[in-house]
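All protein chains but one are shown in place.
Chain nomenclature is as follows: A and B, assigned in order of appearance, with residue numbering initiated at 1 for each chain independently.
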Amino acid sequence: MHIEQRAQLDRSILGEHLEPAKLDALLELGEWTHLQPGSVLFREGEAIQHIFVLLAGRLNLAMQVPGRGDCHILTLGAGELVAWSAVLADGTMSCTALCVDEAKLLAVDAAKIQAQIKNDPEFGNQFMKMLASALAKRLVATRLQLLDLFKRE
Amino acid sequence: MKTLAQPATARQPATSHNPWLVHRALIEAIRPEVADVATYYLRLADTRLADNYRFLPGQFNMLYVPGCGEVAISMSGPISSTGHELLHTIRLAGRVTDAIIKLREGDSLGLRGPFGTAWPVAECVGRDVIVVAGGLGMAPLRPLLYELMGRRGEFGKVVLLVGARSPDLMLFEEEFARWRALDIQIELTVDRAINGWAGSIGVVPLLLDRLEPLNASQSVVMICGPEVMMHYAALAALRRGIAKESIWISMERNMQCAVGQCGHCQLGPHFVCKQGPVFRFEAMEPYLKYRDF
Partner (left out) sequence: MMFLDRLDLQCLIEQLLQLGFDVIGPRVDQGAIVYDSLRSIGDLPKGWTDEQGPGRYRLVPSGEEMFFGYVIGPHAWKKYLFPPLLDVLRSRRDDDQQWTMEVIADPPVKRALLGVRACELAAIAIQDRVFMSDTYVDSAYATRRHNLFLIAVNCAQAASTCFCTSMDTGPRCTQGFDLALSEIDDGFVVEVGSEAGAELAERLPLRPATPLEIERADQRTERAVHQITKRLDTTDIHDKLLSRLDHPQWQDVAERCLSCANCTMVCPTCFCSSVDEVSDLTNDEIVRQRRWDSCFNVDFSHCSGGAIRHTTRSRYRQWLTHKLASWVDQFGMSGCVGCGRCITWCPVGIDLTQEVATICEDTPVCEDTP
């Protein structure tokens, strides 16, 4: 891969939590995907077997609300993790992910990650810390969004 | 006292005048902006005063409705306007602003100022400037943006990151096309989107997380908006490797005298009316985390 791409990965949440050898191992497991604006990465309710790292572009997360249709609730950008419940839960997606700007993603098969975790506990340790960190960051951002949405004025 | 002689008024130092002195200002125009927000174009009635009035981006005036009270409002127009056209973008937020929004073009109110510290334009020269605006925080930043645009060649990349609750609440949105044409990169985000919204959804610090390319060591960040938003935006800037001393925010507190003598606007050792409202983030950092200090 390009030096620039690797540099971006190093700067992302992956590089923050995975040591170089572990990051290499993850890249070995994954495949690069491109998405065009308007295309759907996965749908709400769908069972997904891959976890994704967004390297470039933007995705919107949307949820269906009866009577209101698709509500776009969050935009994800470069460096963010998508579809972690593929690894953490049964892979049922709670949102639809829609491509807004041309996107480049690393897709990694959840089963392959589980196998890697079994073989390399330290990889598992670092990978899980990364997931926890991503979740925490998303939670704070969501809370700030709520604070603003429900402001008195 | 020096001698027991006749009572005398104390001599004032040449640089000061009575800070309570209020001047009449005429409302030349009122421009509705977004819901509950309008920009008041004020002209100082005294022509000589109007000619000589100067302010810097980020400074504010105390606007006065006799019988009701005063409110501190930042100026939101270009600094070249002197005292003949002073723009104040006001949101209905309390008793005094409620009285102001009942005024019409041709009415007058009181004005004293300018007060407070300014956005440090000098610190931006030769560097990349990231301006982060949350909601009504756009208003005190607009004079800064006008300066950056007016002297565009002196600065590197200029990026404006704007957050609003929803697309219809995005202040000065109609100017963005013109600003983009003047080489200002603008990224938008809302908390709640509507159909057809092409910008991002989520809080404004996320835009700073994703900003690429970013030359952290060459960047300065100017942030204005609700306090919680400014705090998290500053933390996002720090996470991107931007130096603490390159981050500036604009604080808001209850103001009455505007000259550091009534005590209302204190935040730790700082008087927001005198050492602020524009502060270095690092000066505010020890107090921001308390929220009730």
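As a convention for this text, a contact is a pair of C-beta atoms (placed from the backbone, for glycine too) under 8 Å apart; a residue touches a chain by one contact, two chains touch by 3 or more.
These numbers come from a predicted model, not from an experiment.
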Can you work out which residue in B:Gly67, B:Gly196 or B:Pro213 touches the chain that's missing from view?
-> B:Gly67
Touch residues of chain B, complete complex, unshown partner | 1-4, 7-10, 12-13, 15-16, 18-24, 45, 64, 66-70, 93-94, 107-110, 226, 252-254, 256-257, 259-264, 266, 268-269, 271, 286, 290-293
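Basically, only the chains that are shown with their structure count from here on.
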For the pair chain A and chain B, the C-alpha centroid-to-centroid distance in angstrom is 37
Tell me, which parts of chain A touch chain B in their complex?
-> 58, 60, 71-75, 77-79, 100, 140-141, 144-145, 147-149, 151, 153
Report the residues of chain B in contact with chain A in the complex, numbered from low to high.
-> 36, 91, 93, 135, 165, 189, 191-193, 197-203, 205-206, 209-210, 212, 226, 228-229, 232
